[in-house]
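Sharing a structure with you now.
Of the protein chains in this complex, one is absent; all others appear in place.
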Amino acid sequence: MLKFSCDYMEGCHPAILQRLAAVNLEKTDGYGYDPYTRCACEKIREACGLHQAEVRLLVGGTHTNTIVLDALLRHNQGVMAATTGHINVHESGAIEACGHKVMPLPALDGKIDLDHLEHHLAALKTEYDAVGWEHYVVPRVLYASFPTEMGTLYTRADLERMRSLCDDYGLLLFIDGARLGYGLMSPDCDISLPQLARLCDVFYIGGTKVGALFGEAVVVSNPALTIPRGLIKQRGALLAKGWLLGLQFDTLFTHGLYFDIARNAITQAMRLRRGLEAKGYTMHGHSTTNQQFLVLPNDRLPALAERVGFDNFSPVDHHHTLIRLCTSWATTSQQVDQLLECL
Amino acid sequence: MLKFSCDYMEGCHPAILQRLAAVNLEKTDGYGYDPYTRCACEKIREACGLHQAEVRLLVGGTHTNTIVLDALLRHNQGVMAATTGHINVHESGAIEACGHKVMPLPALDGKIDLDHLEHHLAALKTEYDAVGWEHYVVPRVLYASFPTEMGTLYTRADLERMRSLCDDYGLLLFIDGARLGYGLMSPDCDISLPQLARLCDVFYIGGTKVGALFGEAVVVSNPALTIPRGLIKQRGALLAKGWLLGLQFDTLFTHGLYFDIARNAITQAMRLRRGLEAKGYTMHGHSTTNQQFLVLPNDRLPALAERVGFDNFSPVDHHHTLIRLCTSWATTSQQVDQLLECL
Amino acid sequence: MLKFSCDYMEGCHPAILQRLAAVNLEKTDGYGYDPYTRCACEKIREACGLHQAEVRLLVGGTHTNTIVLDALLRHNQGVMAATTGHINVHESGAIEACGHKVMPLPALDGKIDLDHLEHHLAALKTEYDAVGWEHYVVPRVLYASFPTEMGTLYTRADLERMRSLCDDYGLLLFIDGARLGYGLMSPDCDISLPQLARLCDVFYIGGTKVGALFGEAVVVSNPALTIPRGLIKQRGALLAKGWLLGLQFDTLFTHGLYFDIARNAITQAMRLRRGLEAKGYTMHGHSTTNQQFLVLPNDRLPALAERVGFDNFSPVDHHHTLIRLCTSWATTSQQVDQLLECL
Partner (left out) sequence: MLKFSCDYMEGCHPAILQRLAAVNLEKTDGYGYDPYTRCACEKIREACGLHQAEVRLLVGGTHTNTIVLDALLRHNQGVMAATTGHINVHESGAIEACGHKVMPLPALDGKIDLDHLEHHLAALKTEYDAVGWEHYVVPRVLYASFPTEMGTLYTRADLERMRSLCDDYGLLLFIDGARLGYGLMSPDCDISLPQLARLCDVFYIGGTKVGALFGEAVVVSNPALTIPRGLIKQRGALLAKGWLLGLQFDTLFTHGLYFDIARNAITQAMRLRRGLEAKGYTMHGHSTTNQQFLVLPNDRLPALAERVGFDNFSPVDHHHTLIRLCTSWATTSQQVDQLLECL
């Protein structure tokens, strides 16, 4: 059975497993006070061109979004996100559970509509000024996924415009990079990691979906902000054997391994897209990252499902369904070829 | 200066003040364990035709919405509400602050679009079944204001349809009746208090806007539910001198005072509406309750604002603004006549 | 039936009721944006000798403690309080419900043992430094009731020592003054309101138990702190008719009414204490405020309970019970005489 339903089905890159085996019985200090973590954080800072940035290594994406936002928000402050944003849809209300509203924004193909956002921020300000800010949720963070949940990418100009809107309205810009590697390696990406790092206040570099067993590296670009260790502990996210995170990110950020393996996912995704287009399929949206979306007639689904695992994304109409096919750092050309044969 | 900006600018009906003066120096047991509260709750049950219902007397609307929803929701459960619903817009994120998502629904003139809701509930079920419910906020309560924030009313058929949808999808129906009296006394209202009480699981009868100094009476129609007193205390809403609430609601529900004074607001609002239409104004929406909405050219606003307090509701376009004018239980014919002269 | 079980059984001072009747049908702006509130806050600042202090008028004590502490605490910060402190015992876990630990401190006759506190703070610092602060709740606020729940008073020297410990360990000092008037008017009180105001960061002046229908006036002495209005709204404590609070405190702080009526409670409590001592009763503790504690043989309780309402405070041993008798601003000499006759 071929499996293309998501990008976190394999374990980790073999280089990580080798190092883990090598140090397994060493006695290492806990909670991230270990040399692997120190080294990993240093390499991440280096890759981001932010030599003083705070870096926190956490286990998973929902946890990371929750902890970062809990650190950044107070009282009646909220976070703006695309209606399709992960925190608005797929995290079981995690942000609300720590007390904050996700303020939904209209999205086009997964991307926040920036024209709408600009108008909306102005209108909110007018309304709040008139009635009194205390009656409202006050937007404080703008959350954007790079790449988006639909595989699309904000351009450098988009991100600069977001930065500028954030500055105008006193917002912080937080980028969910659960699939950051797959964004940066896309042929359509026009921004480098250091450029992206400088444009936002906080972002993270996803490991779970890009070569690690688990792990997300939060980078706090804005030196006025911090993600307190006490909050991380309190939320159950201070891994006892924190060196497991350090070791993985240290490996991924040695000799650019993270980027190399991310590139593989893109290469395979583009082969898949071109292959499907050649067969006459119409792809949905403009993803040039590792998630590809395809509209299939419902009567094709059962047969396909016997041979291929895919993500039954959403109904399009009574007769068609949008399905998602994902490649990953570990996807092989052979797997893609086999998939194309099934379609 | 005439003031029509909201419906809670006066104190209380004089009958309440008289009784307060009469018992002021009596020593009365605290926390709602007093004869006035017992008597008020009994009269409210009587008026609702629900002889076993739990009744809780609370101080204000935001508090009431928060406590009711906190009592009804668990973990990743959320509450569906019109995008224009009070809990979604004007309560400073109170629901999220107790851990629960407000799930916005498209609204027409303040009313939830029930066709959309029906389709939406079916679509959510399909999606959640496919992906796994644990990733999503699970809708558990449907929140509707009666009358709505735009002064409109659900018909009896609307409420029956909501009830039916709630039954089909395992939802509870909660009606915010902060202005309940003004809804029930509207010429367009086709439902009685007992009928409304039976159609929902929990609702409340607003006193703050309808004759009381403060106070909202929560009625738990569904005998399987409760609003625990321990939760009320914990949320800071167990008034030490709870008899103040009892005394007010006891007065309002003696000889139908609540309904009589609510009717006055409607009489005055209808006079205002007809007066404005006679002068050639086009009213916005179809409010037959105590809130009336009017589109004015922006250049008319400053002069009007010198003579009348109104609620600068929202911009309509670059040249027009929607303003809200409210009557109340205490509004006099003379005040309406003066207002009409100013317009 | 005589009632001495608590100090919030009567309504309000008649002067308040008169003013309420006078302005009842005026239309007054909501949410505290009214002249009565402005005037009350100004008079409170004046009485405290803090001309720039932020003053917030809230409805009840549990709400006030919760909102102040929620405003002052973040993440893994906690509040230290006597084990007998109101927030630790009688508020149904309100502080924990907004996410913060109440860290209990040993108390003597209701007062925090300051020698123990000094040693404890030093020990915590040593332990946290050794293990890492992120694993612990970090004390951030010291909460003390004035007078305490046992009717006792901190001396000026006590409060100065608390201030000094707070400064040494980075704590804020928050005084719960639900019965502040009864403390300040005690014959044993050696501190003035302005002195107390200057020694703490935040405190409040209780109205519910001292002449108001309801109301607590929070004074933020420390200019670096604020209790945000958005938080007050979110927690359901922004009273729509905020002018009700303004009117009451304005009345209480005109010509020292608050202090005059508080003094009455003390006069009556001291008469009661002396009367009981004269009859041979041994009083428990050293209360010189309006709460008096008496140990009674259990077999005396039923007969007393037929004639007098008292607070059955706690069992002392298998044969004796500690009962509490409270006077208030409204207690008359005749009521005390009658009580003494019953004992």
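A, B and C are the chain letters, set down in written order, and residue numbers restart from 1 in every chain.
Operating definition for what follows: a contact is a pair of C-beta atoms (placed from the backbone, for glycine too) under 8 Å apart; a residue touches a chain by one contact, two chains touch by 3 or more.
This structure is a prediction, so every number in the text was calculated from the model and none was measured.
Contact with the omitted chain, checked across C:90, C:116, C:255 or C:274, is made by C:90. Checked against the hidden chain, the listed residues C:120, C:135 or C:161 yield one contact partner: C:135. Of the candidate positions A:137, A:205 or A:238, contact with the hidden chain is made by A:238.
On the side of subunit C, touch with the chain left out of the figure occurs at residues 75-76, 78, 89-93, 96-102, 104, 123, 126-127, 130, 134-137, 312, 314-315. Listed by residue number, the positions of subunit A touching the unshown chain are 3, 6, 8-12, 14, 17, 20-21, 23-30, 59-64, 66-67, 91-94, 97, 208-209, 213-214, 230, 233-241, 244, 309, 330.
Although one chain is not drawn, its touching partners on subunit B can still be listed: residues 31, 70-71, 74-76, 99, 132-136, 138, 228-234, 238.
We adopt the following convention: only the chains that are shown with their structure count from here on.
The chain closest to the protein's centre is B, with centres computed as averages of CA atoms. As a whole-number value, the distance joining the C-alpha centres of subunit B and subunit C reads 34 Å. Chain geometry summary: the mean Cα position of subunit A and that of subunit B are 41 Å apart. Averaging C-alpha coordinates per chain places the centre of subunit A 50 Å away from that of subunit C. Shared interface positions of subunit C, defined as residues touching 2 or more other chains, are 230, 233-234, 238.
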